[in-house]
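Okay, handing you the structure first.
The complex appears here minus one protein chain, its other protein chains still in place.
Entry: chain A
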Amino acid sequence: MKQCLFNISVFITLAAGLVSCSKNFLDRTPPSSLSTSVFWKNESDADLALTGIYNYLYASSGGYATSQYTVMAWDNFSDDSYGQYNYGGGTTALTAGITPQSGDFVYAYYANCYQSIAAINNFLANVGKVLSGQKLQQYKAEAYFLRGFNYLWLAQLYGNVPITTEDPFSQDFRATKAKSPKADVLKLVESDLDSAIAGLPDKAYGDGHAVKATAMGYKLRALMLQQKWSDAAALAKAIIDGGKFSLNPNYPSNFYKPDQNSSPEIMFSVKYQLPNRQHQDVALAVHLQRWKGELGTQDLINEYEPGDPRKTMTFFFAGDTQAQGWPFTGDLLVATPGKDSWIPGYYCVKKWLTPSLVNPDYGALDDNDFVLLRYADVKLMYAEAQNEVAGPDASVYQQINEVRARPGINMPALPQGLSREQMRDRIRHERRVEFAMEGLRYHDLRRWGIAKEKLNGFVQNPLFPNIKTQYDDKYEFWPIPQTEIDRNQPDMIQNQGY
């Protein structure tokens, strides 16, 4: 019995010890996430944070097989392509319209751009803690570029949007905001891009970091959007005179790896890298060539001048085989509309296809960068702006003709003596064929004020002439997502017409 009592007392002592000695029992920290409290202490943190803000370029759009910068999905909003799986939401936008409840790009660009802006604002508020001098200026310049880039997207899609430039962690998350007018948003875009131009290195683009000319190119786009023609022409000329870029002598190699890495023409892109950075859900070749998520319209095909090699560099045609780069074998050896997702009346996309891929399907790998800005665009923007300023002078001819005369394209120079209006049409034509399936058409049509003319009542497939698209004037300003209106009551008011 004594033994028993002894044992019990030992037990009590041990139990009591167990209770009292573990002081930190309740202190637990996340074992695989870095606490913000240890960040912004070393210079290397600036690199980690800068990489962090570029990462937002991978943001999802909410739809299958489309991230925010899956550029070709934008063509589904235009008269260039038909999106049979509604990638990006363009098919719906053209059949049924755009409303505050719309998803895909209509929601994603708004939400994603502000997430990116928040990270950038946080970066700008903190980077001064670990960097100084020249290096600080350059890192801030990259952040300013990305902020201007995001606000430009917001301005060109939604027009009037709230402006926030403060560290988001310093703001009251219960606050509501009103929209700022489009002009103010664009003013911010210009000033951010000016800061970027001042601080970024003046060199060729390569590894994915924005360079001076990248920021200049985006400012050029902002000026074009506002039809500030003479400023635009001058800025475009500055880029051209800067001499850091040139047209790629092999047009298709702008669109696949590894050739993209050394293309002298690419001024900004979203970079991918196998095996760890793949495209969302499936390879581009599956999205475009196997499933034909985007199909070129007859109207676009008709736009190509006879003999323009960009037509066959951008699309496949019935009867194409391996000789034309058709990637399929077996019973799909010969390209045939009506077979395997190819809807008759449309054209299967060839651009963005890595030539070495055979039978792309689930499991195919590619890491083609999404090209967001090419030097050819700068040249054509110069031509367009200068034509508006001074009419079709020699420099206008020179820039557009150089794009047409690129090796392998070799399209003849434009005839002399065009009127300003004729030249404007030629430039619009050139942009459409040069940049087909690169996501610029929809924004160009809106910028030119001819979106309704082109997109309302448009017959996408000539085999079904009774089926026509819809476009409404109010889409000049996309609707703010209903969620945002609800969360900012009563300050935020929906754009007109929704």
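Here are some notes:
One rule holds in what follows: a residue touches a chain if its C-beta (ideal position, glycine included) is under 8 Å from a C-beta of that chain, and two chains touch if they have at least 3 such contacts; residues count from 1.
Going forward, contacts and distances are computed from a predicted model.
Taken from the listed names "NADH-quinone oxidoreductase subunit I", "SusC/RagA family TonB-linked outer membrane protein", "Iron ABC transporter ATP-binding protein" or "Response regulator", the protein name that UniProt assigns to the chain not shown is "SusC/RagA family TonB-linked outer membrane protein". For the chain left out of this panel, the touching residue among A:198, A:358, A:413 or A:467 is A:467. One of A:41, A:203 or A:339 touches the chain omitted from the figure, and that residue is A:339.
From the set A:102, A:195 or A:354, the residue in touch with the chain omitted from the display is A:102, counting the whole complex.
Screening A:271, A:287, A:404 or A:446 against the full complex identifies A:271 as the residue touching the chain left out. Residues of chain A that touch the chain left out of the display are 1, 3-4, 7-8, 10-11, 14-15, 18-19, 21-37, 39, 47-58, 86, 89, 91-92, 95-97, 99-102, 110-111, 114-119, 121-123, 161-162, 164, 168-169, 171, 173-177, 206-209, 261, 271-277, 282, 290, 330-332, 338-343, 361-363, 365, 367, 461, 463-464, 467-468, 470, 481-489, 494, 498.
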